[in-house]
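Omission of a single protein chain aside, the complex is shown with its protein chains in their original locations.
Residue numbering begins at 1 within each chain, and the chains themselves are lettered A and B in the order written.
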Amino acid sequence: MRRGEIVTAFILAALSIYMMWKSTELDIGYATGVGPGGGSWPFWLSAVMLICTGCIAYNWARRSSPPSQSDEPVLDAEGLRMLIQVGGGIIGFVGLTSIISIYGAMALFLFYYVRILGRHSLALSLAITLLTPTIFFFFFEGLMRITLPKGLSFTDPFFNVLYDLIY
Amino acid sequence: MEILGLLSDGLLLALQPINVGMILIGVTIGLFIGAMPGLGSVNGVAILLPITFLVPPESAIIFLAAIYYGAMYGGAISSITLGIPGASTAVATTFDGRPLALQGRASLALVTAALASFVGGTISVILFTLFAPLLASVALSFGPPEIFALMLLAFATFVGLGGDDIPKTVLSICLGLVLASVGFDEISGEPRLVFFDISGFLHGINFLVLAIGVYGIGEMMWTIDTTRGKITTTESRMTLRGAIADAGEFLRRAWRGTAIGSSLGFFVGILPAAGATPGSLMSYGVAKMLARDGNEYGKGHPDGVAAPEAANNSASTGSMLPMLTLGIPGSPTTAILLGGMVIWGLTPGPRLFTDQPEFVWGLIGSFYISNFFALVINLSFIPLFIWMLRMPFTILAPMIFVLSIVGGSAATKDMHDVWLIVIFGLAAFFLRKFDYPLAPAVLAIVLGPIAEPTLRQSLLLSSGDPMIFLNRPIAGPITVIAIILIFMPLLKMVRNRMRQQSEKTA
Partner (left out) sequence: MTMLSSFVTKTLGAAAVAFAAMSGSASAWEPTKPIDFVIMAGAGGGADQIARFIQSVAEKKGLTSRPLVPNNKGGGSGAEALIHLKGASDPDHTILVTLNSYFTTPLRQKGLGIDVKTFTPVAMMGVDPFVLWVHKDSGITTFEDWVEKVKADNGEYVMGGTGSGQEDSLVITFMEQNFGLDIKYIPYKGGGAVAKDLAGQQIMASVNNPAEAKGFYEAGDVVPLIAFSDERLAAYPDVRTVKEIGKDFSYYNQRAVVGAPGQSAEAAEYYQKLFETIYNTEEWQEYMTSESLSPLWMAPEDQTAYWQLQIDNHVELLAKMEE
């Protein structure tokens, strides 16, 4: 945790500096008669963020914050496995959305999580995997008239049939 | 007394079978839309607007207002049961609603939210009935300096909401405010902070993107990590006797928050630029500040659920007021209602009350009735939501992730924002580990887009002179109170720290 705390502070400091630099694309000064320019608000707030990361680093050096006193690892082996399994699953879910539609990706993600991570029975897993996207489709596309990502065009024939059903 | 006559006519109109039917359907639809993270009253009202052409205008607006109402009740449900604020108006509800649910007291939180919403809604309708025209002129006298002063007050009321680590709390607030400024600077008309020149940043970062990332993904992963996935949320069950006991506890422990939320929410709600979100945040902050057991807030205090819930219902009635009397929408939802009225051939504005009394009073009458039905319907669905909570965590967790991604996608219609949700979620997971409070960032991204333009508009008005916030009759006192509130806890904290320091060295 101790190393993680200072690394996080450094990343946030770098982010603040990037945002300050990006803000300078607009006027960051205080023009007389018209008040602050377009970049002032983000620039000075990012500057405050930078100062805060400095304070955090100072507290770290003094070992005054709880994470800076802790010798526990940020992620132990099991935590890391969880991060890869769950975080990776979510990234896979979103990545697949652009390819096989949000409904297909949702089904795969649910099956992966409920069956493989959760070790529930196959019947329950399949029920959740198939019912959820179906309910979502009819709720969003049918009732709410909100279109969600359909992925690449090869999914069109499938959804066109469904559209015929609901419209 | 003329008002009573008009009101009873309105109530009679609202009680016609078709209108009661509209209210029942509308409230139920609204409840579920509101409970869905990512969908709020705006979606419900916008989508069902075209359907209302099949019925007379009075019934149509009653239907849409019922959806609006139902969604305000529903927002609390995902805040409490899933820990994700379904709409910006329900952010503050998570602060105490979620801890209560984790303690196995979800039913208390849900009952409190429902009852507080009912009281807030009813009080505001009464205020609305009595003072509508008068309050409309108050709303007009709030220009940019007044709104900015009010935002300053909102920030002041939640200075104390962060953790103990001052630099991390300040950093979180600033991060939220900077993220709020991404996209487009409306004052200079230039694109701003378009990170890495990715065009998806042009529309800015929607509050929901950060909120769903932080609560729906980051917080969930943190929970799985710290509990090793062996979480059995609650053993709570919903029985009639339990509900009555919860109602009793609401009366004993949440009346103060309800009273503060109902009144404050209404007055903030009638101001066109502010609306229900600042209203509910300020009510939470004020309730906490005035409470003797303020340190119990955030750990599951019923007042902490009641104050924002009473406020957001109260404010949503309040935000109808500028729409009806001035023709100015106080929130995106009322903007769409306004569009609907134009389509039905009604002109919202100062003359609506005299030209279309039966329409206006029918609508006001329906507020009373909707409120009552929303309470009943909400209470009767609570067992369903409690049942959801009892699902095994390996089913509940993926469902929450799916809801987060689908909700984010539906609200923004842009894969760019869905990826941002994931990035914010992973970042929030790590920041949470290092004790960074993230609620201040979420609040800041909601208030930033109101605060910055009003600040700069005011300074343009005054030719750059900041005294404009002090020498105007309404803005002045608000600013002074806000500044005192901001510095009070800071001074207190510094003093405590110095005392601790001297004790240590001594």
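The definition used in the following text is that contacts are C-beta pairs under 8 Å (C-beta built on N, C-alpha and C of every residue); 3 or more make two chains touch, one makes a residue touch a chain.
None of the values given here were measured: they were computed from a predicted structure.
Participant: Sort through B:Leu13, B:Val27 or B:Val42 and give me the one touching the missing partner chain.
Facilitator: With B:Leu13, B:Val27 or B:Val42 as choices, the missing chain is touched by B:Val42.
Participant: Among B:Gly83, B:Gly183, B:Gly318 or B:Gly362, single out the residue that touches the unshown chain.
Facilitator: B:Gly183
Participant: With the missing chain put back, one of B:Gly242, B:Pro332 or B:Gly476 would touch it. Which one?
Facilitator: B:Pro332
Participant: Please pick, from B:Pro56, B:Gly143 or B:Gly242, the residue that touches the omitted chain in the full complex.
Facilitator: B:Gly143
Participant: For chain B, which residues reach the chain that was dropped from this view?
Facilitator: 42, 46, 49-51, 53-54, 139-144, 183-184, 186-189, 191, 199, 202-204, 272-273, 322, 326-329, 332, 335-336, 338-339, 342-343, 345, 347-351, 413, 453, 457, 460-461, 463
Participant: Give me the chain A residues in contact with the hidden chain, please.
Facilitator: Chain A touches the chain not shown through residues 141-143, 145-147, 150, 153, 156, 159-160, 163, 166-167.
One rule holds for everything that comes next: only the chains that are shown with their structure count from here on.
Participant: Rounded to the nearest whole Å, what is the centre-to-centre distance of chain A and chain B, using the mean of the C-alpha atoms as each centre?
Facilitator: 22
Participant: Can you tell me which positions in chain B touch chain A when the two form their complex?
Facilitator: For this pair, the touching residues of chain B are 33, 39, 43-44, 47, 165-168, 170-171, 174-175, 177-178, 181-182, 185, 187-188, 190, 192-193, 195, 217, 221, 224-225, 228-229, 392, 394-395, 397-399, 401-402, 405-406, 409-410, 413, 415, 418-419, 422, 425-426, 429-431, 433-435, 452, 455-456, 458-460, 462-464.
Participant: Of all residues in chain A, which touch chain B in the complex?
Facilitator: It comes out as residues 1, 4-5, 8, 12, 19, 22-23, 25-27, 30-39, 41-42, 45-46, 48-49, 52-53, 55-56, 59, 65-67, 74-75, 78-79, 82-83, 86-87, 89-91, 93-94, 97-98, 102, 106, 109-110, 113-114, 117-120, 128, 132, 136, 140, 143-149.
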